[in-house]
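Starting off with a structure, shown below.
All protein chains but one are shown at their positions in the complex.
On to subunit A.
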Amino acid sequence: MLELKYIEKSFDGVQVLKNLSLQVDDGEIISILGPSGCGKTTLLNLILGILDADEGQIIYNGNDITDTPMEKRGFNIVFQDYALFPNLNVQQNILYGLRNRAGISTEKEIAELIKLLGLEEHLNKRIEQLSGGQKQRVALARTMVMKPHILLLDEPLSALDGVIKESIKDRIKTIAREFKLTTIIVTHDPEEALTLSDRVLIINNGEISQYARPNEIINTPSNDFVRKFILNQLEIKRNNIYALFGGFSAPAVMGYTV
C-alpha cells in the first residue's frame, strides 16, 4: 500500500501541493485528474522520487521512502512522450534495463509481455518507424520488464487518437490486472480517468477536491469544482455527440452514465 501523508510542495514561493494525504491500495488503478497547473504532475514526480516534498511523508508497505532515491524505490514511469532511446531499436529498448539487472524478468516473461502488447513484429524496427501507439506500447514493455512495484503513467493517452487510444487503454487495464500492479495515471481528461481507473483523485489548486470511485464522482460530486469542471466537460462531449448523430445512447458511446 502506498500512503502519502500531509504532502506540501512549493516552487519559487508558490504552493503547488497543499497538505495532501491519500492512500493507494495494492493492485489499484488510480487516476490523478485536474486542470493544467493543478499539481498533478508534481504529485506524480514526488511519488516517483524526481522531486522532494517540502513537508510530509511517503510510505510504501509500511516503510518511509520519503528520502529514498528514485532509483531505489522500485517504481517506474512511462513518460507522456515515452522517452524511448532513438539510438536503440525496439528490442534493445525493451531489454535496456536487463543490462543492469540481468534476470529480473525471465525470457519467457519477456516473450509473454511482448506478445501481450502486440510487439512481436516490431522488435527489429527503429523507433522512428513506429506509430504513436506502438511507441507507447514499447515504453510500457520497457517499464514492465523491470517489474516495478508501482507503475506511473504520465498522460499516457494524450498523444494518441481514437481507436488506438481505446486499444492502449485496454492494454493498460490488462497489464495492471494481469500483473496485479498498482498503477497511477496522470490525466487531464475526465473521460479517460473515469473509464480507466478504480479510483479517481481530483485535484484543484494543489488540494484534493474528491478522491473516490468513478460512479461516486458522477453521482455525488463533492463540490462545485467537480461538478462544473469535470462533469460539465463530459456533458459537453455527450451533447456534441447527440447534436451530431442523435439516437446514440450516452453510455454506449462514452462508457459512463451521467
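The working rule: a residue touches a chain if its C-beta (ideal position, glycine included) is under 8 Å from a C-beta of that chain, and two chains touch if they have at least 3 such contacts; residues count from 1.
In this text, contacts and distances are computed from a predicted model.
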"Citrate lyase subunit beta / citryl-CoA lyase", "Iron(III) transport system permease protein", "ATP-binding cassette domain-containing protein" or "Urease accessory protein UreD" - which is the UniProt name of the missing chain: "Iron(III) transport system permease protein"
Among A:59, A:146, A:212 or A:231, residue touching the chain not depicted: A:146
Chain not shown, touching residues in subunit A: 48-52, 67-71, 75-77, 79, 81-87, 96-97, 99-101, 126-128, 142-143, 146
